[in-house]
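Note that one protein chain is taken out, while the other chains of the complex remain in position.
Moving on, here comes subunit A:
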């Protein structure tokens, strides 16, 4: 059975909105798992000619987006007008994709939307002998996904970049005081401070001059300080896949206007054995197969 590339294979006369083939399923699972901080989460999936965007949200305070650009797919055929959107269970999608990752048997997966009943169709391709077939029910998204219009705080962005492993470790350490974490940016001397106060206080300082490897990038022209709920902050790093930590990738933390916190990670979706490197510090490298993950956290209101 050859892999299906042509559109027009759908039921009826209409071409499907999207037919794409993923050849590195576990990488896709890694990228999607990054935004899975609860067992049961609803996601909104948007299909465009540039790729797929999966958006997850909680309590109006925390939003995460996974950008899967067309370069990540072996094939990508977008046939719809506009950008179809639908909702489905993120956990279900991840668990379903996991079924296709049989150890030792890397089978590409074809994803097709919509099925006859607006469901998402998945099937393994590339093997003449067997086929795994799945379909996931979708629903109309209840509300328009809240677009966190992220604007920079001032003329220049207030941001720093640090190794993802160190960011994750620091946020894990802040579990001890817990509750509410304050993030402060100081332009002079250049530093970022994470501070938590509870039954004990903990302050973690990232000082630009402490160690040349610590802050990979730092930009700040004004003093800024906002508080965020610990559990939302925790969600931004708790499920960072181990590949990110092993590959020594950096995560970028930015505070925008109004205190909106943006945290960005890079997850490789490369086929095993393929080199792929891209970093926030700039510089183009080989064509990258990277999924971009973005978290937005609303600050706590000051009383």
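Assorted remarks:
Assume contacts are C-beta pairs under 8 Å (C-beta built on N, C-alpha and C of every residue); 3 or more make two chains touch, one makes a residue touch a chain; residues count from 1.
Here is the rule we go by: contacts and distances are computed from a predicted model.
A chain of the complex is left out here; the name its UniProt entry carries, from "Cell cycle checkpoint control protein RAD9A", "Geranylgeranyl pyrophosphate synthase", "GPAT3 acyltransferase" or "Leucine rich repeat protein", is "Cell cycle checkpoint control protein RAD9A". Checked against the hidden chain, the listed residues A:39, A:149, A:199 or A:246 yield one contact partner: A:199. Where subunit A meets the omitted chain, the residues involved are 166, 170, 173, 176, 199-207, 210-211, 213-215.
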